[in-house]
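Let me give you the structure first, and then I'll get to my questions.
Left out: one protein chain. Kept in place: all the others.
As written, the chain order gives the labels A, B and C, with residue 1 at the start of each chain.
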Amino acid sequence: MTSTQAVRERQSGVKTMAQAIAATLDQEMARDDRVVVIGEDVGKRGGVFLATDKLFDKYGPDRVIDSPLSEAAIIGAALGMAVYGLRPVAEIQFADYVFPGFDQLVSQVAKIRYRSGGAFTAPLVVRMPAGGGVRGGHHHSQNPDTHFVHTAGLKVVYPSTPSDSAGLLRSAIRDEDPVIVMEPKRLYRSVKEAVPEGDHAVEIGKAAVRREGDDVVLVSYGGSMAETLKAADALTEQGIGAHVLDLRSLQPWDETAVLEAVARVGRVVLVSESPRSAGFMAEVSATISEEVMDSLLAPPLRVTGFDTPYPYVQDREYLPSPNRILKAVERALTY
Amino acid sequence: MTSTQAVRERQSGVKTMAQAIAATLDQEMARDDRVVVIGEDVGKRGGVFLATDKLFDKYGPDRVIDSPLSEAAIIGAALGMAVYGLRPVAEIQFADYVFPGFDQLVSQVAKIRYRSGGAFTAPLVVRMPAGGGVRGGHHHSQNPDTHFVHTAGLKVVYPSTPSDSAGLLRSAIRDEDPVIVMEPKRLYRSVKEAVPEGDHAVEIGKAAVRREGDDVVLVSYGGSMAETLKAADALTEQGIGAHVLDLRSLQPWDETAVLEAVARVGRVVLVSESPRSAGFMAEVSATISEEVMDSLLAPPLRVTGFDTPYPYVQDREYLPSPNRILKAVERALTY
Amino acid sequence: MIRESQGFQPFTDEPIRLIGDGGEWLGPFELDLEPEKLKGFYLDMLAGRLIDDRLGRLQRQGKTSFVAPSAGHEAAQVGLAHAVRKGHDWVFPYYRDVSLLLALGMPVVEFAGQSLGTMADTARGRQMPYHPGSAELNVFTVASPIASHVPPAVGTALAMKLAGRSQVTVCSFGDGATSEGDWHAGVNLAGAQGAPIVFACQNNGYAISVDLKKQTGSDTIAVKAHAYGMPGYLVDGMDVLASFLVAREAIERAREGVGPSIVEFVVYRYGGHSSADDDSRYRARQEVELWRRRDPLDRYRRFLERRGLWDEDAEQRARAEIDAQLVEGIRQAQEAGTVPLEWMFEDVYAQMPERLVRQREELLG
Partner (left out) sequence: MIRESQGFQPFTDEPIRLIGDGGEWLGPFELDLEPEKLKGFYLDMLAGRLIDDRLGRLQRQGKTSFVAPSAGHEAAQVGLAHAVRKGHDWVFPYYRDVSLLLALGMPVVEFAGQSLGTMADTARGRQMPYHPGSAELNVFTVASPIASHVPPAVGTALAMKLAGRSQVTVCSFGDGATSEGDWHAGVNLAGAQGAPIVFACQNNGYAISVDLKKQTGSDTIAVKAHAYGMPGYLVDGMDVLASFLVAREAIERAREGVGPSIVEFVVYRYGGHSSADDDSRYRARQEVELWRRRDPLDRYRRFLERRGLWDEDAEQRARAEIDAQLVEGIRQAQEAGTVPLEWMFEDVYAQMPERLVRQREELLG
């Protein structure tokens, strides 16, 4: 990119996802001095994906805290700060590394409001780059979203665009409850778009319609939106209209948008890169059956990551590809 | 109980679930000196539920290891012992406390075979009392089975009777892969039955038919089997035949048994005390839709724990009751 | 060993002790505390001892499901409570801290209400007994998973650095807790950040049945402070004055910004681990008897008597008065009424999500 182009893009608010996140954090920290950032390498390093770039210089070591190498310390300290009255945004360097801090999330963060009868609350955010496609092998590619969705007390969002990353992060920071913000790391730098300036917020729990269509509903979120949209475009070329929903939030998820679309269209393919077995899309499938079974012309079909640890050599093949999505659509259409 | 009655029961092999577990551990340790036990208070104390009663006296501190208070140490050490060639059986004092050791399970135990290309394996067992109904509040009542089912590389079993507890534990100890053995703690001492002696093993992955019937299929496992059978008996009295399946294994689960029954009967109610959202029964529901939708006369309906942290005062009301199961059956029958 | 008040040495070989077996003052400095304060320690210890009895009775009657007795731990807990600036500092207790909580000012009706799960429970009946909390007192609600409160405690201390209100966090736990990864993660973060926090360990030599030798390779808990670059004080936790003065020094040190520390209180629990435990499986009766001889109440009563501050008469009156308060608090808690069924669905989130509204309907409708 030439430098004039870069300047023009910056002025017009055109940003990658990583830039949109850093900018949102900056704006929220400027707006509200209760907002603090904590994580590994979030300080001088600006985060290994630069999602906290320049915050350290601007806000100093008390508000941009380079933690020791411990996810339990990060999440637990964020909880303590939130209980005290701050609005911490914790970064887990890779979603795969949330597990050493999983007890803090499940036993403390998710339950503090409940167990204290509302006396203490956890208005905090835990951001984490997630998902595959970066040749990282199974400890840099996993998608633990289902574990969070299954944990009462947590909210979970999973944007797929720079704008939604900014808008959902802002909503998460301002939310009264703990929100897990999953970020599809393979899209961090690959897409740019104009991100609305100012108080742009995206409501947690609302899906976005990415394509309109009457033949099949495609439901996806996060990293897999890219492949889902490719599949939808291929279908358009074949004259098949796909109604594409980007869930954006997984807990709560937009049941209304999904059920209405499925009731209307009768065929649905659910796309997620999380492992299949007891994965989040099983919940969507079960809910569809429970609520609108009579409208179904074909069973809800899942295209997901496989029930293996995330592979290395087959990094791309693990992910739901446009091809696998199209095969499922075909099965749904010809059922 | 009079002491003669007690002696008679012991001789005939009548045991509570906790006794059946202790006896199986004893037999396996006697049979194979690679079998070792590790956990908190498993030594002199014999486990807080006495599931390791008397093992310490018999096998000593090197084979019955009282660990420090750390589930990461327990599960991690079990993995190391398994990799070395032993057959460790780890005890987590309550399933709620598996989370500090969750990283060891997910990152190490579940993936060692895969990431080493089979060079290292993890033939180990992690036992844990799980589930509610004991007035323990949310940190002594949870049912984290879904988290394990969603983790590729783990097997998960969840017996509901003393005999199955013995038989599945034996199979788990002899299995080449890591097996999570969940034990419904509220049934530990409440039921007694004759437990087959000798090499009695129950195959992992096979459901048991607990009642035959043609009107509705009830699928459950673990602690909720008690309520499910009560509901089935109430249905019988009303002249409604319930086909009751006790899954016993959750990963792998007996898809054949479930799909055959559902295809034949057309109506199914899925009962589990795990939280609803993205819980294990969502997987069963989604699979049923995918495989036998055309045979369904009503959607697969779920009766589960609620999407709250496990409560204290409402300890019993949280659990799927016969009443809630019957309401779901009615909905299925009148759909 | 001890230079002066405000000058206790960390890492001593023997626990810091200020009251002798006969109640004599052992300190190398003058004790500078008002008689009322001195008597207050005793009254608070007595309340801790007596409430266990009362709640134990309820438990045996099936009216509550669980008790975690603090008998033997009272001096450490009461000393610690008096070292805290109540309602200003934050306290992260664990389930055995009933004496601590009462001494901090938690009303009996609240503690009992929590144990009974009635409407007197400010936490709305959400947890098993001995798991209270108080927003008013800055007392974080107890959680069962051992040591899981340690990283959050450090989080409040980090927040205090930003807030600049000269507050301190005190985090309390047992010896077994120090083996958990979360304990280490939290204490290490505090050390790295110089957070204003005191880690207060009640070392009673057991985690349920597991004795300290099987728990860790170190001889004391205090010595673990070396790993975090902080001082570790070893205190006789059955000596209320040593407990109070060392805790106060550690807390004020943190308040002044000097840094965090670990205080190990050497104690013993007389009873089983909880009402569910059978301690005869793992420890000899003689051991229990031996420790009972160092009883913190007896020893401190001798101290007070030597100073003319206490006698049998005062004892009888205090016991009667405290017990009456306990009985009255428990009565109020019992009569507060039952927590409604539908509360099960509240406080999961700030706003009840649709899904929970439907689930509530499913159960009630």
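Simple rule for what comes next: a residue touches a chain if its C-beta (ideal position, glycine included) is under 8 Å from a C-beta of that chain, and two chains touch if they have at least 3 such contacts.
It should be emphasised that the depicted structure is a prediction, and the values quoted were computed from it without experimental measurement.
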Looking beyond the chains shown, say which of A:S70, A:Q108 or A:T287 touches the absent one.
-> A:S70
Cross-chain touch to the chain not pictured, restricted to A:E203, A:D233, A:D294 or A:E317, is A:E317
Only one of C:T169, C:Q215, C:S275 or C:Q359 touches the unshown chain, namely C:Q215
Chain not shown: contacting residue from A:F99, A:Y221 or A:F280 | A:F99
Can you name the residues of chain A that touch the chain not displayed here?
-> 40-41, 43-46, 48, 66-70, 72-73, 96-97, 99-100, 135-140, 276-277, 306-309, 311-314, 317-318, 324
So which bits of chain C touch the chain we can't see?
-> 179-185, 188-192, 194, 213-219, 223-224, 226-230, 259
Interface with the undisplayed chain - residues on chain B = 36, 62-63, 65, 67-68, 70, 72-73, 75-86, 88, 100, 103-104, 107-108, 111-121, 152-153, 155, 175-177, 205, 252, 255
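Assume only the chains that are shown with their structure count from here on.
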Where centres are the averaged C-alpha coordinates, which chain has the largest centre distance to chain B?
-> C
Roughly how many whole angstrom separate the Cα centroids of chain A and chain C?
-> 41
For chain B and chain C, let me know how many angstrom lie between their CA-based centres, rounded off.
-> 36
Where chain B touches two or more other chains, by residue = 96, 99-100, 137-139, 277, 306-309
Name the residues of chain C that each touch 2 or more other chains.
-> 125-127, 131, 143, 145, 148, 181-182, 348, 355
